[in-house]
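Left out: one protein chain. Kept in place: all the others.
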Amino acid sequence: MALILENVRRDAGAERHIRDVSLTLERGTLNVLLGPTLSGKTSLMRLMAGLDAPSEGRVLMDGRDLTGVPVQRRNVAMVYQQFINYPTLTVFENIASPLRVARLPATEIEARVSEAAALLRLEPYLGRLPLELSGGQQQRTAIARALVKRAELVLLDEPLANLDYKLREELREELPRIFAASGAIFVYATTEPSEALLLGGCTAALAQGRLTQFGPTPEVYRRPQDLTTARIFSDPPLNELACSKDGGLVVLDTGARHAVTGAFAGVPDGRYVVGFRAHHLFLEPPGPDAIALAATVSVAEITGSESFVHVDVRTPQGERRLVAQLPGVHRLEPTTALTVHLDPQRLFLFDAEGRLAAAPTIARAA
Amino acid sequence: MSRIVLDQLAHSYLARPRGTEDFALKQIDLAWEQGGAYALLGPSGCGKTTLLNIISGLVVPTRGRILFDGRDVTRLPTEARNIAQVFQFPVVYDTLTVGENLAFPLKNRKVARETIRARVAEIARLLELTAFLDRKARNLTADLKQKISLGRGLVRADVAAILFDEPLTVIDPHLKWQLRSTLKELHRRLDVTMIYVTHDQTEALTFADKVVVMHDGNVVQSGTPEELFARPAHTFVGHFIGSPGMNVLPCRVEGASARIEGGVVPLARRYDALPRDARIEIGVRPEFVTLRPRGAGLPVRVRRIDDLGRVRIARVELRGRPLAATVPDTARIDGEEASLWLDPAQVHVYADGRLVEGERP
Partner (left out) sequence: MNKTVNNRAWLLVLPVFALVAFSAVLPLMTVVNYSVQDTFGNNQFFWNGLGWYQELLDPSSQLGERFYDALWRNLLFSGIVLALEVPLGILVALSMPRRGIGVAFALVIMALPLLIPWNVVGTIWQVFARSDIGLFGYAVNRALAPLGTDFNYTQGVLAAWITIVIMDVWHWTGLIALLCYAGLKSIPDAYYQAARIDGASRFAVFTTIQLPKMRRVLLIAVLLRFMDSFMIYTEPFVLTGGGPGNSTTFLSIDLVKLALGQFDLGKAAAMSIVYNLIILAACWVFYTVMVNVGVERRALGTPTAGETPPAEPASAPVIPIERRAA
């Protein structure tokens, strides 16, 4: 019982939008497609929906080959970034519209619409027109319409991108509950790592039309298989420094030398890229074996509860920008020289091909 | 170069407004210093865009004045005020090159060609656009186009303020970080007042020295990010700033303790003179609420624990009231039963939504 993409490729003209993606989405799961703009999220969704046919490969639903079956004959629902509702129909009629098309009896429609409206907290607004609602309520209506069909596959393409920050937060908290109540396969596209983490489920990381990793969301976050995935799944952006390991010594390109501990212990000699998230760059040594780096402050952004300190470190290739996410307020003037610290236990190491060589050794530290 | 003063500003889109309900902006009194970085933060419909349009000269306010360095500009058109604006969606002149785009405002003002060349080169270097100067602006990415719009504002020597209208809306998360720190660096280097309008608290707080929080046509609080975080003047500010927002609970306050749903929360200050008929609430941020195994503290049911990577946030219920709390890395929570510990110094008391200053005991 699953949607299976088998070596799917999609070309549009000379451009390759999707390159050889294989993916199995189980029934009753929530799957996040995470990647920057133009990484192929929407193209992949169109293939899943049957809006486009793959140039190569197959799309299977519960073992049935759906390749080339048009969207009208599949049981699919879609929610877009724009709030798409029928402007002249009330919220009730909007939600009921797919059921009216299916010619369900009136009592059944009534029951299903009430159920969906309750789930999305739309009961007080059933008699209103979409344009009399806030953006959040309009998008709730669109989601309710997608759910009421009881489609096997529900695709949501950045559904919260056009909402205000707080409304986004509100709806995002509710979505896992809404999804859990339905038995469909949910696919949710987003550019934001924090959204993927909040939604949980499974995450498929996409870059330039290629699937870089697919697995349970916390696992993809904590053990990204390659540098690209780690970059996609880091906000603030992943900090990166090159280093080489030779015997018992690790030399970072900044010149810092360090005895082999932590993540460095289990890997063979060679060149690596050290990757670490912003909240693992510290102003105070986090432990006795911390790695110290000389840096200069470029900008300090203060949100009131935490600070994002952007620092530059010197490497032979020029200055490298690193970001530290620190709790509390750190008013640091630009050009201030300071020492920042890394914890060898909380680093990713990527080999010359960009594959993950070592992940943080502390549980929950990534 | 100017200090911007909004003097008893109010605006209604109706020709004959009757009650306060008809006003999109109720009454705004603000003074912005030359060279500051300010943000207007609020949900859609709070009046922030109206205020921005009044500053830029697109809208003439119904009442009140707007002063640039003491000069009344309330009725001056956009082009007569020395302001620049960066819009939500990038505005570039498609057929011109990046360099010509940057030179455009100077050329229109008949600046000498040599000066234009020097300024454009300088601004391009600051914005890291030098490599693109001879490219057509048409096929560039959104973040580069936004840099060009910004550059067109900066290139003028006389610009008094640059207005930003949700400029990062169409930018990918990774590039947002770059563009935001570029903005911040530029503000530091150049002596220009910047006013940033957004609904996104992270953008407002990281950008501005002073954030003006708006709600329903009113300014509810104007302060530094720390002030807004540590002492929200209104429950709306508490809710709107912070992610998740502040927990707000109705309660009964007696002296230096609050009674909530059967539990007692100690407070750091005394509140003896609270208004009688007012709705009394306490507000405390999830950052200062810690989830602990069942024991002392407010007894709660754990609904869900969200793993946000960097932190874990518990969604709990206190007799049916939802709350958010921080889960320490070391904490092990088994089952649904747990307790909350609230940091007394960070618990604020609100009467009818407004912060009440207590007395030190």
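Order of writing sets the chain letters: A and B. Residues in each chain are counted from 1.
Here is the rule we go by: a residue touches a chain if its C-beta (ideal position, glycine included) is under 8 Å from a C-beta of that chain, and two chains touch if they have at least 3 such contacts.
What you see is a predicted model, and the numbers here were worked out from it, not measured in a lab.
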Report task. Specify the residue from the set B:10, B:30 or B:91 that touches the hidden chain. Result -> B:91
Report task. Touching the absent chain in the whole complex: find that residue among B:122, B:254 or B:307. Result -> B:122
Report summary line: Filtering B:63, B:188 or B:231 for touch with the omitted chain leaves B:188
Query raised in the report: Among the options A:227, A:278, A:302 or A:349, which residue touches the chain absent from this view?
Result: A:227
Requested in this report: Quickly run down the residues of subunit B that touch the omitted chain.
Outcome: 35, 56, 58, 77-79, 83-85, 87-89, 91, 93-96, 104-105, 108-109, 119, 122, 125-126, 128, 132, 135, 139-142, 144, 149, 152-153, 157, 174, 188-191
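Here is the rule we go by: only the chains that are shown with their structure count from here on.
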Query - Between subunit B and subunit A, distance of the C-alpha-averaged centres to the nearest whole Å - result: 25
Query raised in the report: Can you list the subunit B residues touching subunit A in their complex?
Result: 43-44, 172-174, 177, 180-181, 184-185, 188, 199-202, 205-207, 224-230, 239-245, 285, 287, 304, 306-310, 315, 329
Query raised in the report: Touching subunit B in the complex: which residues of subunit A?
Result: 36-37, 134-135, 164-167, 169, 173, 176, 191-194, 197-198, 200, 218, 221, 231, 235-237, 277, 279, 298-299, 301-305, 308, 310, 323, 325, 329, 334, 364, 366
